[in-house]
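The chains shown are only part of the set, and none of them has been moved.
Naming follows writing order (A and B), and every chain is counted from residue 1.
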Amino acid sequence: MGYIPHTEADRREMLKTIGVTTIEDLFHEIPSDLRVEGDLDIPKALDEYALVREMGQIASKNVSLGSLISFLGAGIYEHYVPSIVMQLVTRGEFLTAYTPYQPEASQGYLQTIYEFQSMICAITGMEVANASMYDGATALAEACIMANSVTGRTRFVVSKAIHPHYRECVQTFSRPVGCSVVEVEDIASVIDDETACVAVQYPDFFGRVTDLRTVIEQAHAKGALVIVAADPIALGVLVPPGDLGADIVVGEAQALGVPMGYGGPLVGFFCVKRSLVRSIPGRIVGRTQDKDGRRGFVMTLRPREQDIRREKATSNICTNQALMALVATVWMSALGKTGFRQVAERCVQNAHYAKRELCKLPGVSLVFDEPFAYEFALNVGKDAHKIRDMLMADGFLAGLPLSDYYPEMPNALLIAVTEVRTKAEIDEFVAAVAKAVNA
Amino acid sequence: MSDFPLIFERSRDGRTGCTPPATGVPTLELEELVGAGNLRESAELPEMGELEVVRHFTNLSHRNYGIDTGFYPLGSCTMKYNPRVNEVVASNPKYALTHPLQPESTVQGNLQVIHDLQTWMAEITGFDTATMQPPAGASGELLCLLLIRAYHDSRGEGHRDIVLVPDSAHGTNPASATRAGYRVQSVRTNERGSTDIEDLKAHLSPEVAAMMLTNPSTLGLFEDNITEICKLIHEAGAQVFCDGANMNAMVGVTRPGDHGFDCMHLNLHKTFSTPHGGGGPGCGCIGVKSHLEPFLPRPVVTKQTGAYKLDHDRPQSVGRVHMFYGNFLMNVRAWAYVRAYGREGLADIARHAVLNANYVQARIEHEYPRAFERTCMHECVLTAKPLKKFGVRALDVSKRLIDYGFHPPTNYFPLIVPEALMIEPTETETKETIDAFCDAMLEIADEAKTNPALLHKAPTVTPVGRLDEAFAAKTLDVCWTDAQAELANR
């Protein structure tokens, strides 16, 4: 198999033009002791048919959400994806293009990126969004580091109610550049004049909707930037952080039509106030025109980027998650203003119905009292891992045992309910939970 | 022709498109549920019918060039054929519909894919182990530097704070070094296009933490004395990182791990055919020697008594570098790609990539001379300097190529080559395609001499002509608003 089209005659003629006798000759600059002898220790080639079969067999060792009824979220969500999304996005013109360095040959993609940026701004209430980041977690880390370079301060105050993986990424990338990360529950108490930024999640990792106004005021009072890691689906109904005064809004946009894909490829988004536009990491597309005045789009503010600014760039990011941003763009277009709102409302209604029914079970209660959007921490009164495993046997992916990250919550499951769950499924789940907690 | 409408310009109040599933549950007042004062008005997304959405993106796709539409010799990017079977296997719901926080027992297939690929990538690159976590090349570079930093720290050499980077390096190298908290020093390229060893020696000091070396270099040349260079750096107590963006020249032929490197990154979206998707997703991978293994990011995929596991218990780990485990579905594609060639075929990739690049060089170097008089590897770096006297720049040549139906090569990189044209044909192109491209290049050279205006006006076959980048930077319209819609309609 393989994808090399050369015929024997092609090789012969090409070598002749080059002026060598064998392909080997072209490698003469590689010292012979550095050459691989014989074949690598890799399995043999598979023809296409066998390849598909083999990969199907490996896949069948997974239990997917095709056969489980899932209440698991924690940053990655199952949502309705219109059939048109993948069919449009996988068109070869999109799939096999690269970064639109040559704008005239890439107007299609450039326009979709401009549209992506605009829609993300509409959802977050911000003025500028970039073309995408790797994922929500690394986007948050980038945001903190951006706050460092904007403020010159090195202290990052990070809410403990931010997704643990987000916080881990912030830790990984902050320390090497000499910044310290303070993870706290009560943010207000620790903001000081050295604080570069305050980072909160909205809704937070536990699904809670807290009013951000106070913390934003407090941070701004100390000259710190406010970074909000926001869930785009929840922003279908919640006041957007831009309206509340956030300086930077980041997040994970997987929920906007991107397959869960075992956690990748995802697509982070990154928004800032217009005043911060020159500090934003990654690519941005802007509108322009050709000499006949025809509208066109180009990557703009390029001098921020690594290929031009090198060690002084706002970030090292180069390849981003453009295709997933396109997925989100088509998804947002397909659902539109009305459909997007409906998704969010239905998630909320489903989740609150599930919560009401679950909390009727003896020994089952909410961990927190605050209002929530469509995810909530449930105390199941018993070891959450055990309950999760029992429910798995009934065909449910019951949610995330929180003790994996918060040992102080051994009996808590983090449960997400999106619009794809029917009332019947929720009712069955509640019945299964009842059985499990009574077992 | 009027401008191609933005999707917002197609929107109509009250129009609806795709409808999400109806919830059958009893509902309550929304504001009661999410808290008073927390509700918003609906976000101003476009309001479109389904067919209109299909048409919008279908017609936008017609305004975009891809490998599927034609030759894409963008140097340093390895725009090879993206096999469609990879898309088929990766869209299997048994991969695509798995959640990253499912219990390990339910994702043994996923973990096998990752583990197989780690093993194969280590074997192909000559390192002791590999991780698939970085979502792209730059994040792989940064990760390698974080490992090096942790390694130095673990040996009490945390004071080392300089990273050496060749003047020919890709921009992500210095940028990643900064992100790893290092100062960057530049090392010169010599007259053969290789590292200037004297200059290197001059830079080596106890403060140097690492050198980042691209091999083959961004000049498309195999580094002279690579073993010696690695030895020198090691003697100075520093580590050597290999930028593996150019692995396509080496697959199955030579292995950076054997050259003396301590670690390297790969771009699976280059060498291993995962699609570039208009700028991403990429898929990184790093290979490391065993002394760096303790520092690998969490979690590490391991295999124990037949079962695959996510090992979080890595006390020396640098931490987490991706929200989960990297761009997993790209791993699925890369797995399929490796097995499509298999042990017996992998070396053919590099062999034909190098053949094609040298063929391009041989065919057109009389008009576009090589930057260095050497056999190139998977790409050739030529210069359009001879055309400068006709008022023609590399960019003009590139734009004119679009009129001939080709995607231009990379321009003006590496920075040390004036009027650089960096041409990477890849192994999946036919001789005829390459000949047609070379013919166009030669014809353009003639045009440059006889009718340079043709080049300056190019491209003319595209929906828009050359775009005003300064205008974009000045106006900074990066987000559609009603006000801008009005502007655009004027």
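One rule holds in what follows: a contact is a pair of C-beta atoms (placed from the backbone, for glycine too) under 8 Å apart; a residue touches a chain by one contact, two chains touch by 3 or more.
Here the structure is a predicted model, which means the values were calculated and not measured.
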Stoichiometry of the full complex in this file, given that only one copy per chain type appears: A x2, B x2
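By our rule, only the chains that are shown with their structure count from here on.
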Averaged-CA centre spacing for the pair chain B and chain A, given as whole angstrom: 19
